[in-house]
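Written below as structure tokens is the structure these notes are about.
The other protein chains are all here in position, but one chain of the complex has been omitted.
In this document, chain identifiers A and B correspond to the written order of the chains, with residue numbering beginning at 1 in each.
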Amino acid sequence: MLQVPHSSIGALVARRRPGYGLEQPFFLSQEIFDLDMEVIFGRHWIFIGVEADVPQPGDTMVVDVGRTTVLVLRDEAGTVRAVNNVCRHRGARLVHDYKASVGNLVCRYHQWTYGLDGALQYAEHMGEGFDKSCLGLKPVHLKSLEGLLFVCLSEDPPADFDTMAEAMRPYIAPHGVRDTKVAFEMDIIEPGNWKITMENNRECYHCSVNHPELTVPLFAYGFGFAPEQLDETGKLQADRYACLLDANHADWEAKGFPSRTIEHLDDVVTGYRTQRLPLDGAGESHTLSTEVACRKLLGGQTERKLGGLHFWTQPNSWHHFMSDHAVVFSVLPLDPEHSLLRTKWLVHKDAVEGVDYDIQKLTEVWVATNAQDSELVGYQHSGVSSPAYEPGPYSPYTEGLVDKFANWYLGRIAEHLER
Amino acid sequence: MLQVPHSSIGALVARRRPGYGLEQPFFLSQEIFDLDMEVIFGRHWIFIGVEADVPQPGDTMVVDVGRTTVLVLRDEAGTVRAVNNVCRHRGARLVHDYKASVGNLVCRYHQWTYGLDGALQYAEHMGEGFDKSCLGLKPVHLKSLEGLLFVCLSEDPPADFDTMAEAMRPYIAPHGVRDTKVAFEMDIIEPGNWKITMENNRECYHCSVNHPELTVPLFAYGFGFAPEQLDETGKLQADRYACLLDANHADWEAKGFPSRTIEHLDDVVTGYRTQRLPLDGAGESHTLSTEVACRKLLGGQTERKLGGLHFWTQPNSWHHFMSDHAVVFSVLPLDPEHSLLRTKWLVHKDAVEGVDYDIQKLTEVWVATNAQDSELVGYQHSGVSSPAYEPGPYSPYTEGLVDKFANWYLGRIAEHLER
Partner (left out) sequence: MLQVPHSSIGALVARRRPGYGLEQPFFLSQEIFDLDMEVIFGRHWIFIGVEADVPQPGDTMVVDVGRTTVLVLRDEAGTVRAVNNVCRHRGARLVHDYKASVGNLVCRYHQWTYGLDGALQYAEHMGEGFDKSCLGLKPVHLKSLEGLLFVCLSEDPPADFDTMAEAMRPYIAPHGVRDTKVAFEMDIIEPGNWKITMENNRECYHCSVNHPELTVPLFAYGFGFAPEQLDETGKLQADRYACLLDANHADWEAKGFPSRTIEHLDDVVTGYRTQRLPLDGAGESHTLSTEVACRKLLGGQTERKLGGLHFWTQPNSWHHFMSDHAVVFSVLPLDPEHSLLRTKWLVHKDAVEGVDYDIQKLTEVWVATNAQDSELVGYQHSGVSSPAYEPGPYSPYTEGLVDKFANWYLGRIAEHLER
């Protein structure tokens, strides 16, 4: 669609105007998309799912990250592992279903058989001198952060994942993610570049008008506003939020629920942000009633009013942990113009559908919000495709975190180009 | 599909055999398609619609020319304008419906609000020092020729549009295009390169066999024939047409309806051709009855038998103006293999459907003809895709105007390459 010689990408990165959006080729160019897949999705920690996706030994989940097909599985010892989902014989895709349960891994084509540890156990007709030992499934680096699964496709993953993990553990631990089940999940193919999907997630400037459901529990002003432009209603709302934030944070921290902001969105390799956000109304959950959607709370908690802990990671995820459920999101680029948004709703593993929770009430806020965001992503992708598009200014009050996403992204690309 | 290094396009242009068709890369190559969009559709006057598409202040129409999305609107003073349909903030497509009616232009994403003059009026959360003045919607050059709308995407449009406009005004004016309404419109995606669609329009060699409906009112011999090959029937028909042409032209010119041919198809930048053509049968209109399809005539005329004034422009339009209605056609390239043919049928703005005209009778000739031409375009595109394709000779009698289209096109490309 738009060809950018590899040599000129560096110039595009270098001339970026601070506080302004990315130039058109970052959204349209196949060359830059290929670079994104190589550098950003090929060498960073990518959120792909949760331990609850493979609850039992032998459970498998296939996740494609670009052209790489990753097989996540729980081995007999109960450890979650990841291997490349490609047979070492003729290269056939090994497991085909998104989720399955297996004894061992048998290729459909010629029945080469691998153990849950990836080792090649059996291959017919290969003769007597055949050495199986170097033909095991190729491993993929995988880390579980309290049950959240991240993979890195590179041989040499960024080491600072552990720094993030250490900081985040006390925030996430109370929500008992390892003891959840996936109550519902949904895939949307958004009609835009993955960076447009990520930018959309990194601000709530668009929330008040576009997200009538989400702004029932979530304060649109929670991610910033221009104080001098507020009208009377706006000022009251901003003040109410500021008071609530102070009071709730003090209360939560006292009770052992870390809540204060940690933000390393553009100053580290494994960028992230967290903060526990007060919710409106009953203050309990991302539901239209603002009350919990699941009676059985996460992590054996009894306190319903834990707000919504958000956790964002660069380049591809965001998460909301409430007292009763969590919602986790991953973005997987498909091509320059399409991105997969995968959303999972987690509840306590012992919660019973129809008794403890209702799927409709559990999911309706984010099902609606995702659909609205997908439409907005399409609008932006369509507009930035015009030769008339020119990056505009981010709001200094409401789009600072979008700016940090762009900073992080360009910094990672620049570092690669400088090598 | 077929890669042509940019440097070799000049050689392809230079070696063209006069009187023969274009070589394969002009129909298939992505590189040449990109050049077409940049040079031909990016720097010439492109017909995109009529004033009647936006009859009232606040009415809008979105037309995409390649990747450029153009917003045509009528402002409060009644002037038709064009702007780039892209928000200056994050680049979202501003207006989404093909046709709409608005008070002002509000971006769906973050509610940046523009006036009908394109000026940015309001943007929330941008802070106190924010300068709106340089963030208006970017204008697009637009000209109305008696109600026919042409845009030029370049900063520096060809100046000779005005020469064409001056010559054409007395021809078109009697048909009162500004006082029409769009009675019907239809989009077809033709399965071929845009130049194949244009070449198809520039000859009637294919009409006698392929267009049974169109050749009821239109003389297939009106655009040339080989006299020595005619049989007796053909000779009679050709003689009848020649007499009719002479008699009608004398009559029409005497009554103040300019009719004689003007042809500047390949000797100017803004190429065009016009002629008032006699029609067969009752001689009134492009209908199966050859009588008017709308009782209320255009431009307050009382004379039904005005023939069919044709007006062709390079690179992308043709038009037929009769006493009772007009049909206007624009071709917009989508990719090397697909082109949008947009057709609008115009009647007097006060004509009442079901009373003054019937949609079926008004449109059936060109609905059928467009479908037939679309199939022929697909046949040619399919065939020229074969490595065995080699440009053949144009008929010197019936395809001279196709040759002029090719001359004009190659001349424009050559001029660009010589810069």
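Just so we're on the same page, a contact is a pair of C-beta atoms (placed from the backbone, for glycine too) under 8 Å apart; a residue touches a chain by one contact, two chains touch by 3 or more.
Bear in mind the structure is a predicted one, so any value in this text is a computation, not a measurement.
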| item | value |
| --- | --- |
| From B:D36, B:E51, B:E146 or B:E199, residue that would touch the chain that is not displayed | B:E199 |
| Touch with the omitted chain, as defined above, among B:A119, B:I359 or B:L376 | B:L376 |
| Touching the absent chain when the full complex is considered, from B:A226, B:C243, B:V352 or B:A371 | B:A226 |
| In subunit B, positions touching the absent partner | 21, 199, 205-206, 209-210, 224-226, 228-229, 376, 379-380, 382-393, 395-398 |
| Where the missing chain touches subunit A, by residue | 42, 67-69, 84-94, 96, 108-111, 124-128, 130, 135, 138, 153 |
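Basically, only the chains that are shown with their structure count from here on.
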| item | value |
| --- | --- |
| Subunit A-subunit B separation of Cα centroids, rounded to whole Å | 48 |
